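All protein chains but one are shown at their positions in the complex.
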Amino acid sequence: MAMVCLSDFEAYAKKHLPKIAWDFFAAGADDCSTRDENILAYKRIRFRPRMLRDVSVMDIRTKLLGTEISFPVGIAPTGFHQLAWPDGEKSTARAATAMNTCYIASTYSTCTLEEIAAAAPGGIRWFQLYIHRNRAVSQQLVQQAEALGFQGLVLTADLPYTGKRRDDIRNGFRLPPHMKLKNLEGAFEGGDCSEYGLPPNSLDPSVTWNDIYWLRSLTHLPIIVKGILTKEDAELAVRHGVQGIIVSNHGGRQLDGGPATIDALVEVVDAVQGKIEVYLDGGIRKGSDVLKALALGAKCVFIGRPALWGLAYKGEEGLQDVLRILQDEFRLSMALAGCASISEIGRHLVQFSKL
Amino acid sequence: MAMVCLSDFEAYAKKHLPKIAWDFFAAGADDCSTRDENILAYKRIRFRPRMLRDVSVMDIRTKLLGTEISFPVGIAPTGFHQLAWPDGEKSTARAATAMNTCYIASTYSTCTLEEIAAAAPGGIRWFQLYIHRNRAVSQQLVQQAEALGFQGLVLTADLPYTGKRRDDIRNGFRLPPHMKLKNLEGAFEGGDCSEYGLPPNSLDPSVTWNDIYWLRSLTHLPIIVKGILTKEDAELAVRHGVQGIIVSNHGGRQLDGGPATIDALVEVVDAVQGKIEVYLDGGIRKGSDVLKALALGAKCVFIGRPALWGLAYKGEEGLQDVLRILQDEFRLSMALAGCASISEIGRHLVQFSKL
Amino acid sequence: MAMVCLSDFEAYAKKHLPKIAWDFFAAGADDCSTRDENILAYKRIRFRPRMLRDVSVMDIRTKLLGTEISFPVGIAPTGFHQLAWPDGEKSTARAATAMNTCYIASTYSTCTLEEIAAAAPGGIRWFQLYIHRNRAVSQQLVQQAEALGFQGLVLTADLPYTGKRRDDIRNGFRLPPHMKLKNLEGAFEGGDCSEYGLPPNSLDPSVTWNDIYWLRSLTHLPIIVKGILTKEDAELAVRHGVQGIIVSNHGGRQLDGGPATIDALVEVVDAVQGKIEVYLDGGIRKGSDVLKALALGAKCVFIGRPALWGLAYKGEEGLQDVLRILQDEFRLSMALAGCASISEIGRHLVQFSKL
Partner (left out) sequence: MAMVCLSDFEAYAKKHLPKIAWDFFAAGADDCSTRDENILAYKRIRFRPRMLRDVSVMDIRTKLLGTEISFPVGIAPTGFHQLAWPDGEKSTARAATAMNTCYIASTYSTCTLEEIAAAAPGGIRWFQLYIHRNRAVSQQLVQQAEALGFQGLVLTADLPYTGKRRDDIRNGFRLPPHMKLKNLEGAFEGGDCSEYGLPPNSLDPSVTWNDIYWLRSLTHLPIIVKGILTKEDAELAVRHGVQGIIVSNHGGRQLDGGPATIDALVEVVDAVQGKIEVYLDGGIRKGSDVLKALALGAKCVFIGRPALWGLAYKGEEGLQDVLRILQDEFRLSMALAGCASISEIGRHLVQFSKL
């Protein structure tokens, strides 16, 4: 089967992964309406493409907090990559580095941060943090990430508790015995690990904006808050001195009924007034989706499930295929819309008044 | 089969109930468009969830006319619970009391009010009234309810005549011989009972707002009017001194083509200007639906068909399961939206301008 | 099979009529989008029902140009009733008279006007006219109708040429040899009758508003123009002195892509400013559809295909069944919306601002 577009990888993964793993990756909260909206919302946005512009030399590079990446698509933090491919996050790190883009490694990785760092030296990597009730665990992870050369700290803000994903409950989802949350080994020794490999309620639901100051006290890394969907929270993010926001609804896995991320993006972009960078994840399936997100103000987007499909297909190589397809599609979409470089992308490219 | 969400109970009930009973509970008027709109309307409402708020201590209690309930979901009045479970309304009363919430017992119960009251002493219960042409029947029921400790009187306003439910007509729906409308036994002795166990046209279609004064003369119970869908009627309710309104379209069983209750809610809430409490029934299937209704101004919601599915599954225990699932989902939705208590819920939680 | 609602009659007719006859009655122009819109548009209109109004005594009578009918639903002109039932239009006339409502007999009847008049003496009947190139034919029909006691003349304005109904072309639709356009026998003797039983292009496509004056010169009957969909034409109708307008798109059989009649109604009603009566046909399938049309300003509606389904079921008796069901549904819808008489129906009954 030819792997022509991302949905080919999705079909492959659905066919070849164990059902319990596929279900875990595919899961959305409740009725999955927000998960599905993430995709549908792109289909409602119409371009206003410009013609007869010189697009013979295309430059699709951009910068994340000053660091150049090859194109504005990175890897969003997702857990348990060994469920998709034996080498797990090591493969992810290698693929992202090979494609010269950013990989946000999850707290819930099945490889250690050391393994991830060692797998692809010199790669652009951020570390995604859940804050545990046991703050020492989180503090240690942050400082370890910084020591290992991770260049950004992504705080997930939308998971005080885990969303209700029906299929995982029906399946009694647990990590297979040979997989571990390597970065948390020892932290929850011998306990009940029924909630995605962790004890129930191990995350701290009392985290507030003030904890940004606590994180700031732990690390010099830039802090990016992931999970913002409103202007009010965007303003709070600016006021608390973070360096970036990822507009995200956790792939529709947390609060069902929330907006598609592409629909929430404009509100957030307008609120930050260019003071910090705004990124987005959720629903990116084609190069033209990336173009729409950038037109509406995202500096970069991140892919979650498609990266896992790529891993499931052929590990590092499969993920590179996914990224390369997105890169080619994005470059082509830009050219067909009349843009030769990222700086030419803007709201004029979409029918903004109809959003 | 794992019972994970309310639609699992629906599937169970559809499979296990006799078709004639399932059809009766499921029925909507005419094309069932209002019945179905009750559900669809929730899917069109988008949250604006807030992040990084301390939701470690969740308080989901609220009050109905001053009486505390464990969470803002009660049991709407529906008829003929013995069609779902042998113990009928006695099981319903026990489950509601166990969950510390309000049960509105229907005039058309297959247990007597005494049996209901005795089944779960100390429970929070209201009595739903249809006014019959024979006013003495209704007067006696109201006074009996008050004497038995029911704490509110719910007048159904939207049934001067019974809506046209095609399946019931096709099925020739009647109560099985061993079931009786226990509260009306004797009242219609020996007559034709072809209309839902009653003689045709036994209800009084001449009831008007003035009959609120008549009811007031019969009882000291607070009066709640059920079936209001417009601001005009909401204002009349306030002017006639009732204590509460249930925004309801009778589960889509009366006038087909009326609005979804969640769509009518705001108009009613704005009209009453906080002078009385506003509740809602219709279409509640998930905890996030409850949150949407509260965000738009409902003080509490009531479930109709889902309660019957719970009864059909395992009687009192099944209904408790249904309530507990809703309670857990509601608490989680609140937390994921950034609210730790009911008082933090408001219109800011939904994309109000897009309603 | 119980005949509970109009779609039961539709299913019966589809099953029992010869395909060529069913296809002819069901046909819409081109893609049938206007035909289908006629139905879909009702589903988009929401009631604002009022509660606790005395609806114990219901009066659903209304008047057509001063003549009382039992309820505001008449029989729209449709052709070839013998395709549905052997007695053809004679059965239609009898059913309409039995139900005390208006029957608009078509130029393209398979019974003569004399037969129709004789079948149900004293019935309320209008005559629908197509103007033929041979004006003498039309003149004679008008004068015959008046002489036979028809009380109104309905000029069809939307058929300068016949719409393109694909199935009729595929089927090579022709009247069976034993059926005749009885009112036109002799007028087109021995010719090619390939276009719905008539020579091609027998209708006059040069008819204009000035021909209203010509018709006026032929008859004292009130003139009703059928097929108006815009305010401009509504104003012209008033200016040319007609007595009524039927908002119609010919059941979606003429210009595909035109509006649903219920969507065009308000524009026409507002344009005539109460100076003449406005009726509607197209898409009426339930009593609540009638209520919506009256709420938006129609004085009466007419049913086309449902009348044919009734005929196909059991001739006169079947059509009475259809009318009685609509009557019962309309009365019930009125009551459930809080109206005891036609005069209480108005725009306040629908969510007008959302049209």
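Remarks
Just so it is clear, A, B and C label the chains in written order, and each chain counts residues from 1 on its own.
The rule is short, and it goes like this: a residue touches a chain if its C-beta (ideal position, glycine included) is under 8 Å from a C-beta of that chain, and two chains touch if they have at least 3 such contacts.
Given the structure is predicted, the values throughout are model-derived calculations rather than measurements.
Considering the intact complex, the chain excluded from display touches A, C. Remark: the omitted chain is touched by one listed residue; of A:R48, A:R239 or A:K275 this is A:R48. Contact with the chain that does not appear here is found for just one residue of C:D256, C:E316 or C:E329, C:D256.
Contact with the chain not shown here comes from a single listed residue; of A:R35, A:R253 or A:K292, that residue is A:K292. Interface residues of chain A facing the missing partner chain: 2, 4-5, 42-43, 45-56, 286, 288, 292, 328-329, 332-333, 335-337, 348, 351. The set of chain C residues touching the chain not shown comprises 30-31, 33, 157-158, 160-161, 163-164, 166, 169-170, 204-209, 211, 225, 227-230, 232-233, 236, 254-259, 263.
Just so it is clear, only the chains that are shown with their structure count from here on.
Although chain B and chain C share one sequence, what matters here is the overlap of their interface residues, and that overlap falls short of half of the numbers used.
Chain B and chain C, compared by their mean Cα positions, are separated by 42 Å.
Centroids of chain A and chain C (each the mean of its C-alpha atoms) stand 60 Å apart.
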